[in-house]
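Apart from one protein chain that is not included, each protein chain of the complex appears where it belongs.
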Amino acid sequence: MSSIDLDRWEVVIGLEVHAELATRTKLFSAATAEFGGEPNTHIDPLTLGLPGSLPVLNSHAVELAIRVGLALNCTVQRSVFARKNYFYPDQPKNYQISQYDLPINADGFLELPSGKIVGVERAHLEEDTGKSTHIGGGGRIHDAQYSLVDLNRAGVPLLEIVGRPDLRNAEDARAYVSELRAVLVAVGASDGKMEEGSLRVDCNVSVRERGAAEFGTRCEIKNINSLRSLGRAIDYEAARQVDLIDSGERVVQQTRHWNEDDGRTHTLRSKEGADDYRYFPDPDLIELDPDPEWVERIRAELPLLPAERRHRLAERVGGSTEAVALIVDRGLDVLCLAAIDAGADAGRVVTHAEHNLSDERARDLDPAAFASLVRMETDGALTATQAKTVLAELVERGGDPASIAAAKGFEAMDTSELEGIVDGLISAHPDEWQRFCDGDVKVTGFFVGQVMKATGGKADGKAVTALLNSRTA
Amino acid sequence: MDEPTTPQAVARISAEDVAKVAALARLRLGPGELDRFTHQLADILAHAEDIEALDLADVEPMAHPVRLRNVFRSDEPAPPLDRDTVLGQAPSAEDGMFCVPPVLGEAP
Partner (left out) sequence: MSPARALPEASLGTAIDTAAAVRSGDRSAIDVIEERLARIAADEEQVHAFNLLSADAARDRARAIDEAVAAGDDPGPLAGVPVAIKDNLCTRGVATTCSSRILAGWEPPYDATVVTRLRQAGAVMIGKTNLDEFAMGSSTEHSATGPTRNPHDLARVPGGSSGGSAAAVAAGFAPIALGSDTGGSIRQPAALCGVVGVKPTYGLVSRLGLVAFGSSLDQVGPFATTVADAAVVCEVIGGHDPGDSTSLPQPFPSVVEHLDDGVDGLRVGLVTEMLGEGIADDVGARVRAAAEALAAAGATVEEVSVPAVTYGLSAYYLVAPAEASSNLARYDGVRYGVRVDAPTAGEMMEATRTAGFGDEVKRRIMLGTYALSAGYYDAFYGQALKVRTLIRADFDAAYERFDVLLSPTSPTTAFAFGDKTADPLQMYLNDVCTIPTNLAGHPAASVPFGIGEDGLPIGVQVMAPALGEIVMFRVAAVLEGAA
């Protein structure tokens, strides 16, 4: 399948993300909501759909839903639980309690690190289903001899976050999920683990010719379990749809299954026209209308969100959007701001945070030590290379940067000593020197490397370059 | 209040509608049953014409007699049911799980 002509075609993407909420118990009953466990050990009458069982809403699930709603700039509103009726062996009541025409959170948005705004139509509460394992036929659903049902997951609270079709490429789609995950984790609503299924992404894809007013017919892609799959699935599906249209066929609205192994989307055995979920208000539950005071208290207790942290950092450092996003993503923004407050140069701080602090333990770095390291560097007491080495040691073991530098024998190199070494190298390598003088900048690296070799890495690369330039005059 | 089965009443629901509804509800009807149920359901729906005719555009629906809101449970786990007892009631179980014939098709 060819890649599509983006001058002609526009891809339209809307994502539905299901996040398992980090509660101790299920949405409507007191069975544990822990991940995993021996099959069918997290069960109670409601989880099993026993006759006579009744749901009672978990207040913490509501609080987490509200946190996410507020973080996504939604309106938190009066809502009603409805039953979505369909038969399936891992759906114990053969209906799912969800929210239909009145979701708890409506009409918000998410700001991506690039600054792009993506609309969020709603974020509503619903129950998860159990899990079916298909036995025989190599585990493939259509060839199985029988299926086994584990209801541990049934009834675990989910927040379904329905994004608007505002995304236009796979990269933005990945950024959206990644940002959403960061928000969910930041507010403590979910652990955000795609691999454990606590974050599940369904993806609606359509294509249209650029300038067209209407959206094309969309397909929903399920079974996407990593950010990488999301990108691949979108690219594959968009190309498939363009090929269909180019060959004079029509895109049929359907649900498709992403297959990681062959890198394609496949149509599911469809029951066209058979789906009629007969939503109606669940008569076992009463309406949910959170007190405004409760909502405001939750709002006041929200941590700073990734977008706010990016804005705050960018105001202080003015670094590139990517660097700022990366630093916030690594959770290093608080450290950076504290180091800058302690007098460290903002540019050097960002450079280190971006390039030299990928270790998770960097978050625990003492801002004062970090700041004093950067000061040593800007004062010329340490070269950039030496600073990097000391920083690594600080992350690894902590301590005082001056002592670490001393212990490693890092002392500021005397300028005359460096001049001697440079002059010696110029004499020893006349050909290279001539090329340098002729403007071949690639040779700079050669001389810097030689100096580093001669000084055991103590020399400052920038100082070496400056010296070389001064000798050409 | 007794409404006889009229041709109009039969038109309230067709055999095709009943067959579709039975399929949605996972019920299978034999040919004779389909006719009988269609007539009976049509009778009942014909009786409901009295409320269909009402203009209630401005009336709020009442889904529930209780005017409570915000009834919650705290997020405290309770001991689970005993798995062996539960699976002992199941028509078929294996490896601690409920066993069912092969499932065709994914959940929606």
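To keep things simple, chains are lettered A and B as they appear, and every chain counts its residues starting from 1.
FYI, contacts are C-beta pairs under 8 Å (C-beta built on N, C-alpha and C of every residue); 3 or more make two chains touch, one makes a residue touch a chain.
Computed from a predicted structure; not experimentally measured.
Across the entire complex, contacts from the unshown chain go to A, B. Of the options A:49, A:119, A:165 or A:231, the residue whose C-beta touches the omitted chain is A:49.
Residue positions on chain A in contact with the hidden chain: 45, 48-57, 83, 85, 87, 89, 92-95, 147, 149, 276, 278-280, 283-286, in rising order. Although one chain is not displayed, chain B still touches it through residues 1-3, 13, 17-18, 21-22, 24-28, 37, 40-41, 43-45, 47-52, 54, 56, 59-66, 68, 71, 73, 81-82, 85-86, 89-92, 98, 100-105.
We take it that only the chains that are shown with their structure count from here on.
With centres taken as mean Cα positions, chain B sits 42 Å from chain A. Chain B makes touch with chain A in their complex at residues 23-24, 26, 63-64, 66, 68-78, 80-81, 83, 86-87, 94-108. Interface residues of chain A, counted against chain B in their complex, comprise 23-25, 28, 30-32, 38-45, 48, 56-62, 80, 86-91, 129, 132-134, 141-142, 144-151, 222, 255, 257, 268-269, 271, 274-278, 280-281, 283, 286-291.
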